[in-house]
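One protein chain is absent from this view; the other protein chains keep their places.
Order of writing sets the labels: A, B and C. Residues in every chain begin at 1.
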Amino acid sequence: MEEQHDCCSEKRVVQADKPALLKRMARLEGQVRGIAGMIESDRYCVDVLTQIAAARSALDAVAQQLLESHLKGCVTRAVSEGNSDEAIAEVMTLLKKMR
Amino acid sequence: MEEQHDCCSEKRVVQADKPALLKRMARLEGQVRGIAGMIESDRYCVDVLTQIAAARSALDAVAQQLLESHLKGCVTRAVSEGNSDEAIAEVMTLLKKMR
Amino acid sequence: MEEQHDCCSEKRVVQADKPALLKRMARLEGQVRGIAGMIESDRYCVDVLTQIAAARSALDAVAQQLLESHLKGCVTRAVSEGNSDEAIAEVMTLLKKMR
Partner (left out) sequence: MEEQHDCCSEKRVVQADKPALLKRMARLEGQVRGIAGMIESDRYCVDVLTQIAAARSALDAVAQQLLESHLKGCVTRAVSEGNSDEAIAEVMTLLKKMR
């Protein structure tokens, strides 16, 4: 079982704005459930797709926020500790997945 | 209150593969809840972002499926009925939102 | 050697707004050359990347225009001639490449 440790080194990070992030995620979960409900009740494809586009934007906004906090926290710390190469390679891999 | 009518003309569409689509959406809802849980339990940013990228791919896959069914169903029908301009303008607007 | 035939069936399409499209492409070629010049003269990465983002938007705009003309011309025609399945499969493949 994992224990709570310092940031990045032990791969645990308390997000500074955790309550706001969790609220965003709860709203996103509602959006996803809403989209399922639209498909369930035979709503017009274009209306469903418009909601999917909105959910995708919401997900991207969360990703941007987490990425910024990762760069400011973990990556900045890794650079200070002389581990910039590994941290930056990890960010590049991530950005490729996020494209 | 909306009534059930024929496809597109009245803006209601029964997706051919509705059960499969709903299963996908249920899985996606689980993914979104899982991501919230990861943030809640202070998981490493990169791990959270990797899951967000996976959820985004899942959402994009649903969008592709709906778009294909929209082109095959509603747009094809609109073209046959001589309403291609309106239908295609709608698709272009949608594609811009989906980018 | 290919001969000039009817639209889509023989896979040749005279773009309605060909001069405007060619002007856009010439401008884009200039942008690409400009980016090379910036790298050549050791310009700051962020300035180069900002120009790359602009060139990418210009390329996307051309793609949107061609896609719209493809839907209005070739796909509409294919649907009228009863070849909608093939035409739509081709569009879906294309949209995946364009993502």
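What we mean here is this: a contact is a pair of C-beta atoms (placed from the backbone, for glycine too) under 8 Å apart; a residue touches a chain by one contact, two chains touch by 3 or more.
Keep in mind that this is a model prediction, so the values were computed, not measured.
Here is the thing to keep in mind: the chain we left out touches A, C in the whole complex. Touching residues on chain A toward the chain that is not drawn are 60, 64, 67-68, 71-72, 75-76, 79-80, 84-85, 88, 91-92, 95-96, 99. Annotation for chain C: contacts to the undisplayed chain at residues 4, 8, 11-15, 18, 21-22, 25-26, 28-29, 32-33, 35-36, 39-40, 42-50, 52-53, 55-56, 59-60, 62-63, 66-67, 69-70, 73-74, 90, 94, 97-98.
In the analysis below, only the chains that are shown with their structure count from here on.
For the pair chain B and chain C, the distance between C-alpha centroids works out to 25 Å.
Looking at chain A, one finds that none of its residues touch two or more other chains.
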